[in-house]
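Notes follow the structure.
With one protein chain removed, the remaining protein chains of the complex are shown where they sit.
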Amino acid sequence: MDALSIAIAVFDSGVRLSVPLLFACLAGLWSERSGVVDIGLEGKMLVAAFAAAAAAHATHSAWIGVLAGVGASVAFALVHGFAAISQRGNQIVSGVAINMLAAGLTALVGNAWYSQGGRTPPLDGAARFQPVTLPGAEAARGVPVIGPLYADVLSSHTVLVYGALLATLLTAVALKRTRFGLRIRAVGENPAAVDTAGVSVAALRYAAVIIAGVLCGFGGAYLSLAQAAGFLPGMTAGKGFIALAALIFAKWRAWPALGACFLFGLLDAISIRLQGVSLPWVGLVPVQAIQALPYALTVVLLAGFIGRAIPPRASGLPYVKER
Amino acid sequence: MTERVSPGRTEPGGRRWYSIAAPTDQRDDDPRMTATPALAIELVGIHKRFGEVHANKGVDLAVRRGSIHGIVGENGAGKSTLMSILYGFYEADSGEIRVNGAARRVRSPGEAIAAGIGMVHQHFMLVEPLSVTDNVMLGAEGGPRLAHGARQVRAKLAALARDYGLTLDPDAVVGDLPVGLRQRVEIVKALVRGADVLVLDEPTAVLTPEEADGLFRLLRILADEGKTVILITHKLREIMAITDRVSVMRRGEMVATLDTAATSPAQLAELMVGRRVLLRVEKNEARPGAPALVVENLVVRDAQGTARVDGVSLQVRAGEIVGVAGIAGNGQSELLEAIAGMRPIAAGSIALDGAPLGAAERDPAQLRRLGLLHVPEDRLRTGLVPSFEACESAMLGFQDEQRYGAGALLDRGAIVAHTLAEMEAYDVRPRAPLLKTAKFSGGNQQKIVLAREIERGPKVLLVGQPTRGVDIGAIEFIHRRLIALRDAGVAILLVSVELEEITALSDRIVVMCGGRITGERLPDRTDERDLGLLMAGVSDRAA
Partner (left out) sequence: MSAAPIELPRWADYVLVPALAVAAAFVIAGLVVLAIGENPLESTAILLRGALATGEGVGFTLYYATNFIFTGLAVAVAFHAGLFNIGGEGQATLGGLGAALVCLQFESLPGWLLVPLGALSAAAFGALWALVPGYLQAKRGSHIVITTIMFNMLASALLVYLLVNVMGRPGSMSPETRTFVPAAHVPFLHEILARFGVVIPTTPLNGSFVLALAAAFGVWLLIWRTRLGYAIRTVGANPSAAVYAGISISRITMIAMMISGGLAGLLAVNEIMGVQDRLLLEFTGGYGFIGIAVALMGRSHPVGIVLASLLFGVLYQGGTELAFDKPAITRDMIVTISGLVILFAGALDGVFRAPLGRFFASRRRGDA
């Protein structure tokens, strides 16, 4: 393979790998901009991946699978919302609980239902999402560089990939230009200001938490219905945490989130590509180092050595009216 | 006379002109409006409990339309609770709210806004990273798309600037604005929402005197236009200067409502306190010795780099009490904390007993060893640990002393015994060293702090707000203790926002404004007016 086709293959795989990150990252963005810290992105994606695979297996419909995944993820999001908003409980603790609950329940129920060590049976046909060919992709393939770029990196993805892009656009526009977005931005910084302006803090935060649930639902469904052909226990494999890292990298903004997730997805693709490859001068590439890069970069960013990542001021704090 | 800015137009019933509310504003169709009942707001039999605390005990209040109505009372008298109920922030346990003569349920701020009530909170309800426009339209965006509402708000901001001189840059980020302008954003927020009744909670606490004057002029214009202003304060001077009528609250009850013209500060003070408290503490002539604490050109900056203490020099001699007077937030707290080693100093020097303190010694633990002790302003946030047992709070700051145990280990028996002795000496009730600190009353908590600091025989004692939230019996006790300490030769630096306390206790008074000392006085050669001018930043000719 020549360098170009290697590059295109890596970019293509980078796009695929960044999609679940992007969904989860946007989910975290909504939640945290409203003031609810969400370290349960991982758990919500996992439960969505399972529900999506199970429903798709039962109905042979990928779309019903997505619906089930979103439903399951929103249910978990509501548990988190109830703990964080109504009960004013500790949001970190709740997030940890969501993650464990999802890991335990999916494997347990998966094993009980399918007796395949927690996996769902493999999915095929209409139960999975198939790549969509963008108009003119085949025709453009002949054009040097741009042709394959369009045909392989931009085209030939599942509809969920384009959905993630659309979600980024909607998030950016909604936050910046709508009444709802203004209120979300305000409630994450100073809920008392929103309350005294006559707007319900709890309703706004529940809305944000539900949006986070929906987005994680898509992310999870993508994992089991598009990226893989079925559910595997623990298949999120830390993606929820990388999404959290990407969110910090993006400083809680939508378009930078797209960039950060693509960067992290690309790193993942490169590390897969370089598995067992010996490069001149470097020798055997330590793929773990590349995989660990998002985490290390996030720590460096958090330490304030390169810029500063300041979260929404009220994030993590339950809203209690002051006396 | 105060100069008045003439409003552009004052058409009667022109409230809706600023209102962003939908065109179907039923208040204009309300027949009672045209009849203009004399009372804009009535509160009838308001009760509110917070757990054990009965904050409002059957409060009645009637506020006339177009008037400026003051509500005075000491801290904790229930003023803010009452107004929070009016604004729907809390729901009353019982009682009725009437707006324009009609009973209304106000269960949320949204309902209060709909009833034409606007509130400027003591702690501003603003979103700092957002622009002025965004803050003003928050909650009243006029539709799902922001662009539309933003255009309307800009037009209204321009109109308010024209008519009232309420100039604001609509694109400025609120977090970058000075305090006075932030308050202006709050007022504009209320006006843009079409408030007929404007409630201001301690609005001048954060303002410079010029800003306060400007605010009062504005309030008068609003009242002349037919709007109703309710002003919560504990400053009698403001009540006398600006209000038409005044209501006095004491311990959750409404004790009187009077025409301002027919009352006097003395009468109001008596009503506020309940009985005439002679804050003349019995004391002998001070016999000051050598300077024990000398502060020179001290500069203290906050996290944003603003100088909160800006070149302060003062000295306290052994055996005298120097009182620092000033409106809250003028650098007194930062001064105390810097001397106590809790804040880094940006410039200047501090000397104890003639020896300048190096950076290593300007550490709270080190300073304690050198005999500089500190009764901090905020007991619960700083001076104690509310969740600890009293005996553990009673060793805060002295946890390394040998009397509490040998080496790394603590001796519980010794800690409890020691606390019990201090509780006896200072009459702390109940005498329960194992009871949680938070369960003691304010006065008894303060006694725990005082016992801890005084009992160690300080050379210099820093005292911040010693009687804030303390009952009257304990106030007298605390004052006597401080005088006794002075007579024993301790140098005391006292910071209090209670002017009476300052004048009653101090041998010398320095006044701070804007981080600087604006003057120094002897207590028997000054009066409230004189000190008030200094507190307002009108500096001495001589100084």
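All chains are identified by letter, namely A and B, in their written order; residue positions are counted from 1 within each chain.
In this section, a residue touches a chain if its C-beta (ideal position, glycine included) is under 8 Å from a C-beta of that chain, and two chains touch if they have at least 3 such contacts.
Because the structure is a prediction, the values reported are computed rather than measured.
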Residue, one of A:Leu21, A:Ala49 or A:Ala107, that touches the chain absent here: A:Ala107
Options A:Val10, A:Leu78, A:Ile92 or A:Ala228, residue touching the unrepresented chain: A:Ile92
Among B:Val281, B:Val385 or B:Leu533, the residue in touch with the chain that has been omitted: B:Val385
Chain not shown, touching residues in chain A: 39, 79, 82-84, 87-94, 96-105, 107-109, 111-113, 115, 118, 233, 238, 241, 244-245, 248, 284, 286, 288-289, 291-292, 295-296, 298-299, 302-304, 311, 317-318, 320
Residues of chain B (touch criterion as defined above) contacting the omitted chain: 51, 340-342, 363-368, 374, 376, 378, 381-388, 392, 395-397, 399-400, 404-405, 408-410, 412
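As a working rule, only the chains that are shown with their structure count from here on.
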Gap in Å, rounded to a whole number, between the CA centres of chain B and chain A: 47
Interface residues, chain A side, partner chain B - complex: 177-183, 185-186, 189-190, 192-200, 313, 321-323
Touch list for chain B against partner chain A, complex: 50, 81, 87, 89-90, 108-114, 119, 121, 123, 125-130, 134-135, 137-141, 143-147, 149, 189
